[in-house]
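What follows is a short report on a single structure.
Only one protein chain is missing from this complex, and each of the others stays in its spot.
On to chain A.
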Amino acid sequence: MSFQKFLRIFRLNLFIFLVTLIELGRSSVQIPRLRGVSFARAPLYDAEKDFTCFDGSKTIPFKQVNDDYCDCSDGSDEPGTSACPMGSFYCTNAGHKPQILPSHRVNDGVCDCCDGTDEYANENDKCINNCLEVGKAAREEAARLIEMYKVGKQLRAQLSQEGQQMRNQKEQKLNELIKNKEEAERIKAEKEDIKNKAVEAENKALEYYRELEEQYKRKKAEQEIEKLREEAVENFKKLDINQDGLLDYIEIQSRQAFDRDRNGEVSEEEAKLFLGNQDSVDLNTFVETTWKLLKPFVIQEATRLYNKPPQDGNQEENEPEVQQDLEQEQAQQPPEDEEEDDEEEEEDENEGREQQEEEQEHIPYDEETQKLVDLANEARNEYSQSENSLRDINDQIRQIEESLKKDFGSDEEFASLEGQCFEFTDHEYVYRFCPFDKTVQIPKSSSMETSLGRWSKWDGPANNIYGSMMYDQGQNCWNGPNRSTKVKINCGSENKLLSVSEPNRCEYAFEFETPAACKGFGDQQGEKEVHDEL
């Protein structure tokens, strides 16, 4: 079968030599090229010889190359058709840059190459050649990128310099602080010594007074017990209506105050409960046990009597006055002199206060002792001041050390971003990105911040570790994880938060542009890209 017949029979546009004219400098060169083969590989397809698959697996007659049937497992016999799953198709894209497609993009109805050479089989799927247009746009884009990188790189160098300076300053400051710290520690030790001595002297001088105070307290306590006893006796007398030296339950019943269950009457049972289920108690028992049970009720009664609703005006305003009056009264009259029930209650309330006063007041020291006490106080103050300034220094050191520990890039180029914040606003929220610190979300309608993460680490891929940042441990999502943010860092001529999205629930993705990321491009890649343009 002749080659021509073969073509006619199968109606397939197989085995077509493409002749492409390419402007190379000033000379026109004609290169015959098999469909889908790059210039570099063209010599491997020699129509005069049988074709051996690149992987050596098979040798076939050359007419089976590009005949739309896959003979080679590596796909090398079908560079221009979609027959081989493993094959690839080369389009020159004159006016733009060449492209290598997987074979299955050939004749699939989608124009992948700008020169349209990947779609040749079906009339309806023909593509236009827009390489000039696309190439122009790509070149402009490339030029823009190159310009951006150029500018960006300069800025990056500055940033890097600033970063280095900042690091130096921090290191300097750190050294300074470390020195200051030594000094502060020395001062602290000194002051501690002074303080210890002064306190020792003070303690010695106060020993006498402490003994005195102890005695005073003991006496006070005894007086207190006696006072309570007197109070009990006095009340016994009041309650023992028939003065028979026994307080019986009927006498208890006669007093409404003892209506425990507040049902309006003091039942026999209620009354006897106070008396330890006895019919009556004598004075001693009363003093020892019964009074303790009765006293709260007596006081409560007094309170009720005392707190009769105010006649008019505002109770809240009146009350403090009353209180004041009472305190005055209290101060004027020794507790022993109290007669009225309603005042007894006040005494109880004021007990705490009195005791406090008691503790505060102490026996006045003699002049010498006072001097020692003053000296000790002063020494204590100075010591605590020295402690504070050491703590301040330590805090500063820790801050600087933390900052120095942060990775601001291979050349410190990201350092100046620390302490700054950048915002992006979408239709619902404002997003704030504070590099090396946090990411937050603020609804437009309120000022409630939601933490989307705190600075964690650089987490770009191994070949571009500074390509992205991770912020994690943000606010917990309801029924979900803690919020986190991945910030993609790209080169740009200025610092700018470009976009925010939430690809997974509570996992945010920010895109950030900064000159600090303008590295690499143009060194090799950029030049290559430009070089590839035809």
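Rule of thumb we're sticking to: contacts are C-beta pairs under 8 Å (C-beta built on N, C-alpha and C of every residue); 3 or more make two chains touch, one makes a residue touch a chain; residues count from 1.
The rule is short, and it goes like this: contacts and distances are computed from a predicted model.
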Protein that the absent chain corresponds to, by UniProt name, given "Glucosidase II subunit alpha", "DNA-directed RNA polymerase subunit", "Origin recognition complex subunit 3" or "Ribosome biogenesis protein ERB1": "Glucosidase II subunit alpha"
Residue of A:V110, A:A221, A:I241 or A:I363 touching the missing chain in the full complex: A:V110
Sole contact to the chain not displayed, among A:G56, A:P296 or A:P443: A:P443
Listed residues A:K126, A:R391 or A:R505, member touching the removed chain: A:R505
Footprint left on chain A by the chain that the document does not show: 1, 9-10, 12, 67-69, 71, 82-83, 85, 102, 104-105, 107-110, 121-122, 426-428, 443, 477, 479-480, 501-507
